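This structure is in structure tokens; I'll ask about it shortly.
Removed: one protein chain of the complex. Kept in place: all other protein chains.
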Amino acid sequence: MKRSVAVRNIHRASTDSIKELGRMGVATVHEAQGRIGLMKPYMRPIYPGARIAGSALTILAHPGDNWMLHVAIELAKPGDILVVAQSADNTDGMFGDLLAESSMAHGIQGLVIDAGVRDTADLKAMGFPVWSRAVHAKGTVKATPGSVNIPVVCAGAYINPGDVIVADDDGVCVVRRQEADTVVKLAQKREENEETKRKRLKAGELGLDIYNMRQRLDEAGLIYVDSIDDLDTFND
Amino acid sequence: MKRSVAVRNIHRASTDSIKELGRMGVATVHEAQGRIGLMKPYMRPIYPGARIAGSALTILAHPGDNWMLHVAIELAKPGDILVVAQSADNTDGMFGDLLAESSMAHGIQGLVIDAGVRDTADLKAMGFPVWSRAVHAKGTVKATPGSVNIPVVCAGAYINPGDVIVADDDGVCVVRRQEADTVVKLAQKREENEETKRKRLKAGELGLDIYNMRQRLDEAGLIYVDSIDDLDTFND
Amino acid sequence: MKRSVAVRNIHRASTDSIKELGRMGVATVHEAQGRIGLMKPYMRPIYPGARIAGSALTILAHPGDNWMLHVAIELAKPGDILVVAQSADNTDGMFGDLLAESSMAHGIQGLVIDAGVRDTADLKAMGFPVWSRAVHAKGTVKATPGSVNIPVVCAGAYINPGDVIVADDDGVCVVRRQEADTVVKLAQKREENEETKRKRLKAGELGLDIYNMRQRLDEAGLIYVDSIDDLDTFND
Amino acid sequence: MKRSVAVRNIHRASTDSIKELGRMGVATVHEAQGRIGLMKPYMRPIYPGARIAGSALTILAHPGDNWMLHVAIELAKPGDILVVAQSADNTDGMFGDLLAESSMAHGIQGLVIDAGVRDTADLKAMGFPVWSRAVHAKGTVKATPGSVNIPVVCAGAYINPGDVIVADDDGVCVVRRQEADTVVKLAQKREENEETKRKRLKAGELGLDIYNMRQRLDEAGLIYVDSIDDLDTFND
Amino acid sequence: MKRSVAVRNIHRASTDSIKELGRMGVATVHEAQGRIGLMKPYMRPIYPGARIAGSALTILAHPGDNWMLHVAIELAKPGDILVVAQSADNTDGMFGDLLAESSMAHGIQGLVIDAGVRDTADLKAMGFPVWSRAVHAKGTVKATPGSVNIPVVCAGAYINPGDVIVADDDGVCVVRRQEADTVVKLAQKREENEETKRKRLKAGELGLDIYNMRQRLDEAGLIYVDSIDDLDTFND
Partner (left out) sequence: MKRSVAVRNIHRASTDSIKELGRMGVATVHEAQGRIGLMKPYMRPIYPGARIAGSALTILAHPGDNWMLHVAIELAKPGDILVVAQSADNTDGMFGDLLAESSMAHGIQGLVIDAGVRDTADLKAMGFPVWSRAVHAKGTVKATPGSVNIPVVCAGAYINPGDVIVADDDGVCVVRRQEADTVVKLAQKREENEETKRKRLKAGELGLDIYNMRQRLDEAGLIYVDSIDDLDTFND
């Protein structure tokens, strides 16, 4: 049988990179690192407006069992984000106001959980952001050990402990710890590039022109007609 | 054939118990009564922040047919909550601003419906809270009678007329009418207990210590390693 | 092979009718035109409170490819609404803040998309309303041409370019361009009718009486009993 | 807290009624008892062609925990059907070939489970029919007690221990134990009635005529036109 | 209000084209006509192995109401396929063995329904193929008229009465009546083309070579490495 393991020490990305990734947000980071690292779109914030970034403290839990969350909190460093994967699909309310109190007492910034969460009004009042698969009050047991700080698949994304989690209203993105500095640079370049484009688009220039799309569209077979009545629908 | 029935009189829990259950909210009540009574997590409030409790005035309706809602409103007592179950899955907009006006005129506190609801901006403005499976404008007919005040299954929960409904941002929970007083007491005990725990957790104490989990985790097979490189993954 | 086509010119409904349809909102318009034209309930606004109406500028895009959005923006007239259908189910983030800047620069009012959208916090700040199947940051390519201003099926609704789109917190409804004026009249009649009913319902009159339902319910087989104990459950 | 309970003795319907309900099948029984008692359509047989009826031996289990199945098998009588409800949505493979061997050794006819099942090729080879929410190999634990022979909600249907379960390729239907004899009679009447109709329909007579629908359709507003071009789409 | 209408006469494609489309099957026809016309993948056959093509006799029905099916059968011509769209999502068992007897008596080939079907074991025994969203025994009423032979959206596809329906184990595809002959020709060309490719692929030639993909892949940025250890993951 696979052992249940709690790994005490993990490597983390630099505080500066983490901070900068958080400032830039999910969409920019995802694009900058080559359109990878997103969790599934069912991962939604329990209240709008939060944006965080931090090191993943990973947890593998079993359906209906939140025991490992207590184990994880002891191993957290200030700024970490709890990332809870499930060994099978589950929507139980694994986390509520008491665990949030405990998490905040240990400097944990927020929670990303491929399961349910409860006491959501309290969590909002406390300012503890959560991205989850569901909101549900269903209580859980503490009977079967899982693991802490092992690689996990959470909401379709593969995460190593210490990878950087970025989360905002668009969802959740993961950046490999070893690539964090590179991704920061690529994302900064992207931001500058976007800023120029934004100004031109705002001034009314068309993407068709800015990106030189007209010829490529023509080669790809797009035809323009003045009216739908002018249309032959099939190519030769 | 099963008759379509409207039952005029039902028993209700005491006003004090209902009020207290509402104050405590879904998660606490659900836990206090032994982790039962929750509706499925797809039941979501149409706007955040409402918390209500009241006696269930149950309705069994057919897909796309909201006739029984009119029958139910006549039988309501102030403080009741309309609970609409469906004979088959449906998301039609069975309830809108006119039915909300009528409901409020008769003292009904809110609506729990395993179907759709519409005029949601108006309902929010009127302060009439709804928990539903969907928001959809799809109109319904008044052609096939269902029943009012019979036992129903709504969003996975079994409900007798007069059972207590508690609903907030976490979802919807049902308390058996006959058990309402007992559940209040159990929930109050739980609240006191939680208060103590909250203070200790807030002060940084660990759940591992407060709940004496360390030995049990060890017996259950959890092992700690300093680094993931120290790990033998399989047990003997 | 079916050609990829961009149709430059489309007919639009009158500005007055569009404006009035927008004032009345999705539920009223849907009812007034005979309970047709709704998109599926999975189409949700990215922030609450917006209500718009405009002419549909239709787009057929392929999964993961947002190329046609750039083609469409050039063809837009002020007040138009982008309506993006997919050739297969997809939740990729086809639209973000840059496309919103471009859209706003050309007078486009909003977006209805049977796919994902991203930069949602920015879109909210910019006041650019979107109704979508998903919020997801997943980046898209510009590789396969689709079409602009052809008839499409979007979220279960059939839409011709130039049809009127009405969207609010209840979802999205489509009105045939040629029927817009008729629907406005039918909807106004409905509003007046509703106003009278609203007053009576607010005063406590019952729908049962206002709509003369009692006899029809009786004929349909509904029986009243004082208590559930008085009940014979099967008809003869 | 709610106790975990195993109830040793339950009442069962008569063997004759159970047998006859099984012969008639889900659709007939469901109709005969007034269109109630169906489980949700996601409950599918693991192989086609089985049709069984028997007394429900009910089990309430927790996500990922199949402990109670062992408790239930000891309490079974030959001909019983295991009915497994879950305290929260779950698709884990709670039942496989070993539990099937044990079930068959005790005369259990089949399994209805609102969760997953595994070893499905073996179960088919053994001739042990199962209706389930999912096929999944995910293993389960034996850590948290649930209950046996208490009322449960399984796949949307409320079931008391000893109620009659009918299951075939159309899904699963529940008949109240106390109503089994009545439902048999109503269903037999329905079968006779259907037989006459079947002959007439097979001979080419129309339902419109057999059921005298033409006048009712006319009164309900259906109009006939020879061609779609003759159509005024809106009523006055 | 939109009228409920039954249109008596519709145009149909030629028998030869219909027959040929049926022989070629869903995947070939879909490709040949430019990758359009597919219903959503949730439309599944109730038993494997059937392949049919015929003219669509379209039906718009309301949730839980199968009245219009009786109206439609009278208007069918031998070889037609019933195509049932819903005004809102629904899984009720709108069609069973009696309607199948009636349909077969009038030469109807099969059923495509965006709802549920029942008596599936009987339908299989009768050899009456059905593609549906669900199998469910839930009974329906005959209370609200819909329409027959009007354009509908069924499972995401827009269908005019008389369009050709092709259905097999891969799902359901719609061909515009007016384009049927053209699509037959395009599909035949595709078949010939595929036959050549099939032989070459069967002989071990690679698609990379047959389709001359190597250069395009290189230009698109694909790089080959001998081992994953040789990999620089980011482009410059």
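Labels A, B, C, D and E are assigned to the chains in the order they are written; within every chain, residues are numbered from 1.
To be clear about the criterion, a residue touches a chain if its C-beta (ideal position, glycine included) is under 8 Å from a C-beta of that chain, and two chains touch if they have at least 3 such contacts.
Not measured: the values here are computed from a predicted model.
For the unseen chain, which displayed partners does it touch in the full complex?
Among the chains that are shown, those touched by the missing chain are A, B, C, D, E.
Tell me which residue among C:20, C:92, C:114 or C:169 touches the hidden chain in the full complex.
For the chain that is not drawn, the touching residue is C:92.
Residues on chain C that touch the omitted chain in the whole complex?
Residues 62-65, 87-92, 136, 138, 141, 143-144 of chain C touch the chain that is not shown.
Determine and list the chain E residues touching the chain excluded from the picture.
Contacting residues on chain E, toward the hidden partner: 25-27, 30-31, 35, 38, 41, 44, 48-49, 51, 168-171, 173, 194, 197-198, 201-204, 206-208, 211, 213, 217, 220-228, 231-235.
By the contact definition given up top, give the residues of chain A that touch the hidden chain.
On the side of chain A, residues 1-3, 33-36, 38, 40, 87-89, 151, 153, 156-158, 186 touch the unshown chain.
Just so it is clear, only the chains that are shown with their structure count from here on.
Taking contact as defined at the start, I'd like the list of chains shared as neighbours by chain B and chain C.
The shared contacts of chain B and chain C, listed by label, come to A, D, E.
Same or different for chain A and chain C, when you check if over half of the residue numbers at their contact belong to both copies?
Under half shared, hence different.
If you average the CA atoms of chain A and of chain E, how far apart do the two points sit, in angstrom?
Once rounded, the distance between the two centres reads 38 Å.
Counting only Cα atoms for the centres, state how far chain D is from chain E in Å.
Spacing between the chain centres: roughly 30 Å.
Could you say which residues in chain E touch two or more other chains, in rising order?
1-3, 34, 87-89, 91, 136, 138, 143-144, 186 - these are the residues of chain E that touch more than one other chain.
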